[in-house]
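The other protein chains are all here in position, but one chain of the complex has been omitted.
Labels for the chains are A and B, by order of writing; each one numbers its residues from 1.
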Amino acid sequence: MRAAMTKPWDTTSEHLLRELAPQVLGSVARRFRDFSSAEDAVQEAMIAAFTQWPQEGVPENPRGWLIQVASRRMTDQVRSEVARRQRETAVASDVEATAHVDEIDSDVDPDDTLILLFMCCHPALTSSSAIALTLRAVGGLTTAEIANAFLVPEATMAQRISRAKQSIKASGVPFGLPSPQERAVRLPAALHVLYLIFNEGYASSIGAHLQRLDLAREAIRLTRDAKALIPEDGEVAGLLALMLLTDARRAARTGPDEELIPLDKQDRTLWDRAEISEGIELLTAALSKRSVGPYQLQAAIAAVHDEAPRAQDTDWPQILALYELLKRVSPSPMVTLNHAIAAAMVHGPSKGLELLRTLDTDARLAGHYRLDAVRAHLLEMVGDYEIAIKHYRIAASRTTSIPEQNYLMTQAACLAERKLS
Amino acid sequence: MKYILMMNTMRAGRGVPQWAQKDLLAHIAFMIGLNKELRQSGELISAEGLSFPDQAKLVRAGKDGVPITDGVFPESKEFLAGYWIVDVDSPERACVIAAKVSGAPGPGGAPLNMPIEVRPIMSGPPPEML
Partner (left out) sequence: MKYILLMSGTKAGVASYHDWSQKDIETHMAVLRSITNDLNGSGEFVATQGLAEPAEAKVVRGEKNGMPVTDGIFPESKEFLLGYWIVDVATPERAYAIAGRISAAPGRGAPTNMPIEVRRFAAYEQSKSQ
């Protein structure tokens, strides 16, 4: 299998492979009417490309190459199935004709990536299954890369993906776009998975030494693709904006000793202005559409933070108004916590503490470190250092994040020293 | 040869260390530095921290496959706070690394000299007893 002319393998080649993966999968899954096996076949074609292309060069028609290799794998499987069952079928003769590479390549539907996204984020799947399958089938990442990103063995990740595909098969989801009614449920489910991937990536970008795949960047890429396919949807744009506006602060979040730096102490010259501009542009366009959803609101809040030249310039009244809106549109204990902080910044810490009291009986927050952490912060603002220290330390004992634990303990220590002086 | 080095220093109900900020930062920096060293020497396989013992649960097989879970432990119980798995050339080297961990600075910058348990890890099939 040699292409007429090849290009050398370079730093963009890996990216190219990942972009092509869902296109190839769409084509093969559609032709053979078997998403699960097609996904395995495409994965093998990807691995073959990763092995051969760095040495032989990138083929002139890389997508056609991948489709051909994956299709061959599928026909081999079908043939061995047939041989195993020892009977002739029409299917075997159908796929016998291996078309020319360019002919195969024309059988690519631009909707395929969107179809795959909806399939992989099907509400029937658990979050971890959907995340794994989306990263592989839509993101074009290898199982090893995904396993490494989540710090689990490769075999474990392979099994998660396999089970995800079995669930999809069992649910009988056809390979096609959801109907407009179905989309009302399926699109939020897909956005949620993309959001979870971003969150995972953003959270883990602190452990610089861990050399993990940049999941946040992957999430941004996939959401960008989704936006290109569904340009009219405000929430898709809102989610992309939220990701960009959050990711923009990444370089300022950790100090030289890997310590956490809170928003109000970050060196804003390290923020990525290009990402902020793009995020605001996206958001402005999205907000002009009919309905305003939770991702757009969260993005708007992030935008207000990102637009402030210094922490003390932050337009807290606007943030407060946005949280009040978010509380109505998408209430949650976390939203209430953040609302309390905003209220404290506008009306004083006592107001914030008052709002926190409504959360004391919320079972969803029982034992959650953030309630104590926010309370400690507000008590510090009020000047009640002794009790603030107590809550910082309780929060430190409850968080499972090592950098946050370190931050909370040192906050407590810092306050303890201030108390004495 | 693989060893696990265990820091069994946590007690339930005691809360986080209440040291001065300077001492906390020195301790954190020490551990980061030690892990970096062990990574560079190729001896570190993994280093993990566990969440606080107040969230620890003890589970026993219940009836009908429903486990009995509680968070009650003897007051004297020492909980695993974290561990290092190292791949070293000799048992002596494992103890030298353990001594470094043990000597991490605490209040006033003085070495804590916490007890670090050193155990060989089975690299082959599981032993008879486990």
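Following the convention adopted for this analysis, a contact is a pair of C-beta atoms (placed from the backbone, for glycine too) under 8 Å apart; a residue touches a chain by one contact, two chains touch by 3 or more.
Bear in mind the structure is a predicted one, so any value in this text is a computation, not a measurement.
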Response to the item:
For the full complex, contacts between the hidden chain and the displayed ones involve A, B
Response to the item:
Touch assignment to the omitted chain, from A:Q43, A:N148 or A:T399, lands on A:T399
Practice prompt. Mind listing the subunit A residues that contact the chain we can't see here?
Written response: 126-129, 150-153, 155-157, 159-160, 162-163, 196, 199-200, 202-204, 206-207, 210, 253, 258, 260, 334, 369-370, 399-405
Discussion item. I need the residue numbers on subunit B that touch the omitted chain, in ascending order.
Written reply: 4, 6, 48-51, 53, 55-62, 65-69, 77, 79-80, 82, 95-96, 98-100, 102-103, 111-122, 126-130
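Everything that follows uses one rule, which is that only the chains that are shown with their structure count from here on.
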Discussion item. Taking the mean of the C-alpha atoms as each chain's centre, how many Å separate subunit A from subunit B?
Written reply: 33
Response to the item:
Per the touch rule above, subunit A residues touching subunit B in the complex are 209, 257-259, 367, 393-394, 396-398, 400, 402, 405-406, 409-410, 412-414, 416-417
Worksheet item: Inside the complex, what are the residues of subunit B that reach subunit A?
Response: 15-21, 24-25, 28-29, 32, 36, 39, 49, 51-52, 54-55
